Structures are given as C-alpha cells and as structure tokens.
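This is the structure I have questions about; it appears just below.
For this depiction, one protein chain was excluded, whereas all remaining protein chains were kept in their positions.
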Amino acid sequence: MKALSAAERRRRRTLFVMAILAVLSTLIFGLFQKSGQNVTYGFTLDKEWVLIQQWVISSRTASLLFGVISVLASAVAFLQFRAGRTIGLASGIGSAGIMMSFLSWAAAGKFIPFTGLLQGALLLSVPLIFGSMAGVLSERSGVVNIAIEGQLLAGAFVSGVVASLTHSTFLGLVVAPLAGCLISTLLAVFAINFSIDQIILGFVLNVLVYGITDFLYKKLLIPYQSTWNSGPTLAAIKIPLLWKIPIVGPILFDQSIIVYLMYGVIFFINFSLFKTKWGLRTRAVGEHPTAADSVGIKVNRLRFMNVMIAGMVAGLGGAYFTVGGVGAFNKEMTAGKGFIALAALIFGRWTPWGAVSAALLFGFADNLQSVLGIIGTPIPSEFMLMVPYLATVIAVTGFVGRVRAPAADGTPYKRGESH
Amino acid sequence: MRKLTIKRPSLRALTLPGLSFVLAMFFGALLIAFSDSTVLKHIGHPVTFIKSAGVAIWQSYLALFEGSVYNPSLAKPHDALLSWYPLSETLVTAAPLILAGLSVALAFRAGLFNIGAQGQFIFGSIAASYVGFAFHMPIGIHVVVAVLAAIIAGAIWGGLVGLLKARTGSHEVIVTIMLNYVALYFLMWLLGTTRFLRPGRRDPISPDVLPSARMPHLAGDNYRVNLGIFVALATAAFVWWLLSRSTWGFRFRAVGANAAAAKTAGISVPFVMTAVMAISGGLAGLGGAVHVLGSDFSLTSGTAGNFGFDAITVALLGRAKPMGVVFASLLFGALRAGGGTMQANTNTPIDIVLVIQALVVLFIAAPSVVKWVFRLKNLKTTGELTAKGWNG
Amino acid sequence: MSLELRGISKSFGALLANDSIDLRVETGEIHAILGENGAGKSTLMNIVYGLVAPDKGEILVDDVVKNIKEPSDALASGIGMVHQHFMLVPVFTVAENIVLGHEKSGFAGILDLNEARERIKKVSDQFNFDVNPDDLIEGLPVGVQQRVEIIRALIYDAKVLILDEPTAVLTPQETDDLLKIMKQLKEDGTSIIFITHKLREVKAVADRITIIRRGKVVGTASPDASQNELASLMVGREVELAPDKGAHAIGDVVLKVEGLTIRDAVGRALVNNVNFEVKAGEVLAIAGVQGNGQSEVARSMVNLEEHVEGSIILDGSEVIGKSVRESLHAGIAFVPESRELDGLIGSMAIAENLILDLHDLPPYAKGIQMSPSVVLAEAEKRKEEFDIRLQSVNDPVSSLSGGNKQKVVLARELSRPVKLLVASQPTRGLDVGSIEFVHKRILEERDAGRAVLLFSTELDEVLALADRIAVMYRGEILAIVPSGVTAQELGLLMAGVVHA
Partner (left out) sequence: APASLAAASKPKVCLALDTGGIDDHSFNASAWAGAQSMASKATVSYVVADANNPDYTGEVKSLVDAKCNLIIGVGFLITSAVDAAAVANPTVKFAQVDDPGLVNGKAIPNLRGLTFATNQSAFVGGYLAAGFSKTGKVATYGGINIPPVSIYMDGFAKGVAYYNKTKGKKVEVLGWDTAKQDGTFVGGFSDSNKALQISKNFEQQGADVIFPVAGGLENATASNSATSHKSVTIGVDSDMWGQVTDAKIKAVILNSVTKGVGTSVAAAIKDTAAGKFTNTMYVGTLANKGTGLAGFHNLASKVPAKLQQELRALAAQISSGAVDVTK
C-alpha cells in the first residue's frame, strides 16, 4: 500500500512539472518567439496512402497551438487526478504537446519528417527492446541478467559470420538465438547450478564475449573478410495494406522480419507473463521461490529454461545489428546497447511494456538529437549526443523514482536455505 | 572488524586463484591454437598440429611474460636491471586500476553498484590535467593541487549519483551508466575548446602537464614507475582503514547490509549514500589523476581507456576487499602490459587478455568448477562476495 | 489418515537438529509439538513436507512407507503444511497464490482462475473466513494471510495438516477462530500437527503433546498438565510464566502525546488524533489488532514516520522534527517490531550490532577511529548481563536464534541513558524461556523509574505487564482502561466494541 501511495505522490509531482513546462513552452516557444518563419512537417515516407502530405504552418502559431493544447491537457489531467481517475491519456497528450511546441520552435524555417522521426526512434530502439525483453524473462524468474550486452554481441557476431559463410540471411537469423542462448547457458549453469553471484557473472560474460569476438574479428573476420564478414542483409517486407496506412504504416509495417519478430516477442512475453500458467510460475519463482517450491514447482528448472529463452531473445536482437542492418560485423558494434537495455528494464520496472516504453523513449531522444543536429542547432554536437542519456537520467530521477525488482531477483535458490 | 585476529595469508588461500589462473590460461591457449592459420594448416596431422600449436602458445605466453615481468633481452651491459623494465610497466598500469577498483569496491560494500567509475575517472583526469598544464606552481605543491582537484571533480560527479538516489530513489545503475556517456561527450567537447587545445594543434589532445605537476619517478628516468603506485597502495590501506576501522566505514557497511535497520539505529541513510558515492567518485577521480600525472601526461578522448570498466572486474575479482583489489589490479596490470608485447612479437591479438581476465574472475567465483576440474576435495575458498541484486 | 515418523535424523554441519525422532499422529488427532526456539520443530516438519532431506529415518502415511523427496510428493500423499514463514507470493492475489502449482488453463493457454475463486469462496464461507479471492496478498492483514494458507491446504485436500506456529502473528480473536477451525477439521477426520509456543492454545485444543528439546523427543504430556509443567519440560528448568508485577512507584509524566496524526504519502490518516501520556515507572500497553495504527505510533516515537502532526513531548521537549538519532539520544529506547528487518543487521557481527547506535561515540570511537577492543569488551559485558547465548561475539548476528537476537536488540537499546522504553511486539515468535527473560527485563526498567510504552497484540502479555491499557482501533484510541480488565473485555475492545 505504501508503494502505491508513494507512486501517487510522484504522479502529482510529475503533473506539476508537466503543467509548468506546458506554460513555459507556450510562453517561450509560442508568445515570445519572434521568427516569422514557417515550419514544415512531412508525413509521408513512401507510397503509402496520403492523408496529408505536408503541413506548413508558422512556427510561432504552431508552438502556441501545441503549447495551449498541453496546458489544457495538464489541466484536465489535474482534474482527473483529483477525481482519482487515470491520467494516462491526458498526460500523454500534455507531454506530446510540450514536445511538439518545442519542435515547432526548434525547426523554424526547417523541415521535420515527422513520420521518419518516429520510424527512426523505433529502429534505434529495436536492439534495446530485444535486450530488455531478455532482461524481463530472466529477471522476472529471479536471475539478474547483466550479460545482455554479451548476448546481443554474440548474436550479432554469429549471425553475421554464418550469413556471410552461407550467403543466407535465413541461416544467419536462425543461429543468432542459438549464440545468445549459448551465453545464457553459461549464465544459467553458473548462476543456478553453482550459485555464483549473478552480477559478477553477467559482467564477466560480457567481458568474455567482448574478448572472444574482438579476438576472432582480428584473427578471422579481417583477414578473410570476403568469406567471413560480408554477409547479406534482410530486406524490408511491406505488410500488404497495413503498410499503406498513413503515418503508422511506414513506421510499423514496412520493416525487416526481425522487427516483426520483435512485435511478436513483446506481445508473447507480455501475454504469457501475465496470463498463462508459465507466467504465473515464472513470476512466483522470481518473487518467492520457496513458496513456489512448496507447491511443487521445480524452481531451478524453470529458471534455467527462462534464462535460456532470454538468451535466445537477446541473440535474435543481436542479429538486428548484422543481417538486420549492415551485414558485416563490426568490432564491439553493440556499442553498449545492452547496458542501455538493462537501464530500460529497470526504468520500465521489470514489466514488458514499461521496458518497451523506456526503450522507445531512449530511441526517440536519440533520433531527435540526430534530426535536430541535421537541421542545425546552436548547441555543440557533443552536447546533442548527450541528449538521450540526459533524458534518461531526468526521466528516472523526475518521474520514475524508486523501483522494486522482483523480490528474489539475484538470489540463487537452494532448497532449505531460505529466509 | 569481523575477524579481529590477524590472519596470516596462508599458501592454501592462494591455491584457488592460482588454479583459476592456470585454467584461464588453458582456455586462452586453446583460442590461440585454434585461430592461428599456421597451426590450423596442420589440423589433419595430429602430431605436427600439437607441435605447432605448442610453439604458437609458448611464444605468445612467453611474450606475455616478457612484456609484464622480466625480459632478459632488454638488459644493457651497464644496466642489467633493465630486464626488469616490464615489471615497472605492470606497476604503471596497475596504479590507476587499483584506485578505480577501490572506488567500485567501496560502493559495493555499502550496497551500491557503481558502474560510473569510468565517468568519475574521466572527470578526475580532466581536473588533474587542467590544473597540471594551465597553472604554474612550485614543484611538489603543483602535484598535490592537481591531485586534489581530481579527487574533488570525481567526488562531485559520483556524489551527484548518491544525492539523486538519496533524494529521488533513482537507481544508481541507470544513472551511472548514463552519466558515463555524458562524461565522455563532455570530455570530447572540452578537447575541442581552445583552452584545452595544444597550442598550434587542432587535434583533440591537451597540452602535456607541466613537469612540476607530474608524479615523480621512483626508479630513475629509465623506468616509468612513479609515485602513483605508492599513492594507490596507500589509498588501498586508507580504504581498508575506512571500511574496517572507522565510524564512517561502519556506517557504510551497516547501510550496505541492511538499510532499514541502520536507519532504525539512527544512521542517516541518505547521507551515507551521498557520502559513499562521493568518496567512491573521489577514488576514481584520483585514479584519473594518477594516470594523467603519472604516465599519460596529456588528455585525449581515450584517456580513461577502459579503466572504469576494468575496475568493476577488478573489484569483483578482489571480492570488494582493498587487498584483493590490489592483487587483482596487479594481475590485470601485468596482463595489459604483457598483452602489448605479445601482440607486437607474435601477432596474437591483445584481446586474448580480455578472455583470460574474464575466465579468471569466473573460475575464482566458481570454486566448485575448479575443484571439479582438478579433482580437489578440500580447497580453501575465500569469503563470498554477495551482491544483493537490484533491491539491495 | 495417520502419520508416523521413525528415527528421523538431520544435522546441519555439526549441529544435530533432529536426533532420531519418532512420532505418531493418529487419524483425527490434534498433536501438539512443543519446544524452545531452535529445538528442531520446523526442521522436522520441513522433512515431512519434503523441503528438507533427512539424513536418516522414514515417513509412514497410513502405515505405508512413503518416499517424500519433494513438496509435490507430500502434497500427493495428502500432507499439507502452513509454514512458520508464509509461503505466499505477496504481489499475487489470493486466487493466484492458491492455484499456483495446480493451474488450469483455458483457451490459448489463458489461466483460468474461476474455478479456484469458486472453491475459495466455498471454503471461506464454510469456515467464516471472509477471504476475497481477488485481493492482493501484500495488502492483507497477516491474520487473513494465515487463513489463505489454511484455505490452500484445505482446497488441496490435506488429510494431515501441519501448522507451524500459525498463531504467532494472530490476534486473540483470530487465534480463537483458528482453534475453532482446527477442532472442526478434526471432527471431519483431518489429522493436525500443531506447533506453537503458547501453552494456553495447546491446552485448549491438543489431544496429545510431544516435547522436543535440542532435536530429541524428551517426553510426551497430556493437555491436562499445567502450563508450568509443560514449560519446564520444554526448557528443562523451572519457568516463571506470569511475572510478578510487584509494587512500584509511579512518578511524573515522561511522555505526553497530543493530537498525534500520521498520514501515508497521499494524506490518508493511518493514525488519527491520538492522545496519551506515560509516567515514570509505569507501563502503558497499546493493544490492538495488527494494522490498526500501532506500528505507526510506535515508529513515530523515534521519527521513523514521515507525515506526522501533533506533538510528542518527552520530558518537556518536543520529539517531532528531530532526526532518528536525536530521538534515540534524547532518551528513548526503541525495540522495533521486526528484529530481523529493522532491529539487526544480519551479516554484521554481534558485537557490531550491539553498538549500532553508539558506534561513533566514545569510548567506541575516538574521532572517526573506532576502537575494536573496546567494542569487544563491551560486547562481552553485555553478553553476560543479558545472558545472550552465543559462540563468539564476532559471529554474524544472523547465527543467533530468535530469543537471543531479541536480547541483542534489548541490550543495545537499554545501554543508553533511557527515560522511555518503546517496545513493539517484543516477544513475537519467542519461546517461553525467552519470553520470561524479556518480560523480566521490561519490568526491571519500569522499576528503575522508566516509562514503558508497550505495543502488543498478545492479550496475555498486555495483561501481565501493563499498568494501563490503551486499545487502538482504526487509527484511534478507543479507550484507556486499567490493568484490571478481563481478557474478554479487552478482546471485545480490540474488535472495536465499546461498552457504554
């Protein structure tokens, strides 16, 4: 009960912040803006059905408009909060309004490919989503998974190499989960059977994968590049009709198979975790393994299985870097995304949708800085590069606060050694 | 304070680390053998295969040793001791690692997982180098001021994390991961500003720190080993004292083990979190100072290398105990120093060192595996390090 | 169904927790097991339930040897158990907890809880349990959680029901209800093994009593034996069950609480406008069913609560607004409700736990340098004074049994100059020997002229120690009554019934 009420207090504080930002953006971006320039929003990327091609509007008017919308939404959210109702929609509109007000100001005289901005956000978050889903699977059943980075990298490496050797994206896609699974088998064996500290283990596995892939990259992939490291890539598949839907279509339904698999993974994990027998048992062994054991659930077997599945999911995400992206493997090409995925997992409070939202937020901030950088900002590029990281820190400190992991996350289970 | 009787380090206590190292080297050897094209050529002929594999492995590991401990070919007629030059290199690499490792270990003992040593190290390097090249001060004083600046800079960057956690409950793992990136980009930006550019250069590389701000060499100018290693050892002793003999350390451990009970007994948990992260950041910052003032002298975007991340492995290998961190850092320092020579002499990629490091930590953490491999019954295992997952 | 244990032995390292124990429980019998903390009762039951593997011995159900390796084997043999430490997942609903391990799925593998809901309702109605299948466990009072555990055992048709200290956290009312249910079950032919430290309960329901000491069966007794006889069998010496309150002088007001209101983070009042005072040499007990605001009042005495209004005057000066540390040093000794969670730091040494509050003050520290030798010497002293049974003061405090842990907490809290002792559930889960010690100690403090504020859900304890009794109900003090009241009157008050 305490946790819930603390959340309410935080929600109220968040609402305050939102209202203040809404007013400020109305004033700064809307009222006090001098530029008489127009901002152009583009809504088409391809040959999808056109609802609206472009929207040209005075930057000042747009900022004002969105600012007012966000102020109104904040007010509605406050009223709903008072009445004890959910404030999700109103606060969503509110923050989007603030964002758009800012964007209309920042892009005065420029072109913002609105659909592309969102599509890019999704694409940048794909590996994060896979990684955090792997985290959900593993940590919900009580095994801390810091090895996401290593699982992603192993998936990227193996799928890149296999696709290159066999000239088959399909085979590349098939082996990626196996590579991730191999890493998580190590995690599972050492964490579950040998009860080794899982944080040490995760870190060490990352280092191990870095070491092995770097080593093999230099020893094999570079010298024999044309056979070992010039893999084919997956083409985007347009889902008939769906991809034609304005705005949404090109973002969601004109992607490579990996992205579609990702949708499947998210829905499947979310569904299974909360609606099925497996999910109930998984959450039980993550929260209170002794209780699960006492009703006859094989705690360690279930954990083992889940950690292996987690590895497969992350491994598949790794394939996104190679067969899903540029084909060739590049040394350390996951570039720390496994750790960002870990942060997204915690940020999202160990729930599938929470983690997805956190990953999308990061992807959005990342792509926004890229787009704004391209159309030109007075801010040095290095500071622009900080944006997604700072945005995460601000979101975590301002709006998320204390999070609670599954109670038994990280604790090995041995029968008769509870307490 | 747990064990108040002084324990003599027994040889048996070293059995596990020793055997773990042997096992890790064995797997490293496999990797060397099976990725060497000349060795692989003989794969059809077992005898030649084993022979050539043996040669490849022997040469690589010999070079590793020659690069980290002793290399007779370096001796000069007038100075036979020069063959120990590699050992000096090992110490040079180990010094910053010890400090960064202590930073992670200290936080660990207080129940906090500091992944941010990298960022704190960066801020320490920035402060130390800036004070080192931009100001003129008397010899002696200059080093001290530069070091203090680094400690303060690291402490602020680390303390920020503790403060955020204490105030808002935001998880230190997320915040430190993110702040590492922020620190790196900040450094990159800084290196493009005129203040940090080398006169006459546009490359992002700062001027060298002035001689007055450098750590004095310990064994003459032929060896790079410098005061930094003593600073690191003294700091390790200090951290040991802090944790096990001081009231602050008592509080840190209490909060780390059970924050609710510590609070009930009147210990201020928010204060402890902030203090621990600040001290932890200061230690990593000091590591940055030792690196810049001791051996690197200039600041580049790669100054911090991987020290802050290796620090985590080192702290884990050292079981979050100061002495453990020192030994782990020496081992890692040796692997790092020798790895370069190995690559230069045998073209075995230095990345094998990462593999060996990872495996050593893994095996030490899993004594049961080592016991099983070597068929040992009663192997003495050191105290378990228990991280407490995310809720800790 | 009958259950028989033959020659069960189990050792943990050097410690022989069960030493060839023989025990037979007949069909439809309530068989009580008595023993000190750490006697080996839970270990034995965990063996029966398949959670701990015995070193030796066999288990017979209806005179047939059963090989019980896993809890699922026990369940299949008709053995159900309500554990000393609850086996409920706090973030699950009642229904989810109950189906766990026996799930039924419908379309697309979707979990089907409806059948479970029905059965829960049925059992709940049958025994007047008042359990809603869709409530979250973590939001339920412990008494209700206990019922959920029992419902689970019943739904899965336990013919032998093991109850390991089920009443440790129950209120008198709840305890009586449970005892009634046990009798009802017994009528229906269920065999029950009942473990408790409360002799009154044993005498009320048990058919036979087995007493275990240091892992061995030391004897059996009939429920007709007196409480004193049972107690001395358990402990192996004479025990004084009802402490002699004796004559004592009551002095000036030490603690004056006015208009105390405590809110949760969203502003709901958990404690509403509470007023009372405690005088020197007086024990004021605050009784009440768990979850009526007593915990919050207790914690607010040392500023562990966040949203507090009103005033708490200790010896003329305001406590509210001070830090926890300042409150403790102002002269309050605080024994928290949960010694494991809030009282002690399990992995730290006993000696360190004894000075948690004073570690940075002389003589334990000079400046920020601690003096380990002084700390050790002090620990040895307190070990003697409080009769803490331990091997070494350097051992982690988690190695102690419950009674000794509680002594460590008391020893620490009473080592400062104290004007007021706040003790919250000081004897929860302790055996009679330890309870005797704690009670004696509390009365000694009172006799030395300290004010004592005792929070307890135990009627016997309240009646035995208090000079006056305040009963809390729904965050308010319903009445303050003199110690002469009867247990029955008190029980009614705790249930919220006020007489004109």
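Labels A, B and C are assigned to the chains in the order they are written; within every chain, residues are numbered from 1.
To be clear about the criterion, a residue touches a chain if its C-beta (ideal position, glycine included) is under 8 Å from a C-beta of that chain, and two chains touch if they have at least 3 such contacts.
Keep in mind it's a predicted model, so treat the numbers as computed, not measured.
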{"item": "Neighbouring displayed chains - absent chain, whole complex", "value": "A, B"}
{"item": "Residue touching the undisplayed chain, where the options are B:Ile32, B:Ala63, B:Leu99 or B:Ile312", "value": "B:Ala63"}
{"item": "Among A:Ala106, A:Leu385 or A:Val403, the residue in touch with the chain that has been omitted", "value": "A:Leu385"}
{"item": "Of A:Ser159, A:Asn367 or A:Thr397, the one touching the omitted chain in the full complex", "value": "A:Asn367"}
{"item": "From A:Trp55, A:Phe111 or A:Phe170, residue that would touch the chain that is not displayed", "value": "A:Phe111"}
{"item": "Residues in chain A touching the chain absent from view", "value": "42, 45, 111, 113, 116, 119-120, 123-124, 127, 218, 222-223, 225-226, 230, 232-233, 235-236, 320-321, 325-328, 330-333, 335, 337, 366-367, 370-371, 373-376, 380-382, 385"}
{"item": "Residues of chain B in contact with the chain not shown", "value": "59, 63, 67, 71, 73-74, 85, 89, 92-93, 97, 185, 188, 192, 200, 202-205, 208, 224, 295-298, 300-302, 305-307, 309-310, 336-337, 339-341, 343-347, 349-350, 353-354"}
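Convention: only the chains that are shown with their structure count from here on.
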{"item": "Inter-chain centre distance, chain A versus chain B - centres from mean C-alpha coordinates, in Å", "value": "31"}
{"item": "Centre distance in Å when chain B and chain C are each reduced to the mean of their C-alpha atoms", "value": "48"}
{"item": "Chain A contact footprint on chain C (complex, rising order)", "value": "46, 49, 51-53, 70-72, 75, 81, 83, 85-92, 96-97, 99-103, 105, 109-111, 138-139, 264-266, 268"}
{"item": "Residues on chain B engaged by chain A in the complex (per definition of touch)", "value": "31, 35-37, 113, 115, 164, 167-171, 173-175, 177-179, 181-182, 185-186, 188-189, 192, 312-313, 316, 349, 351-359, 361-362, 365-366, 368-369, 384-391"}
{"item": "Contact footprint of chain B on chain C as seen in their complex", "value": "302, 304, 323-325, 327-329, 334, 336, 341-349, 351-352, 356-357, 359-360, 365, 368-370, 372, 375-376, 394, 396, 412"}
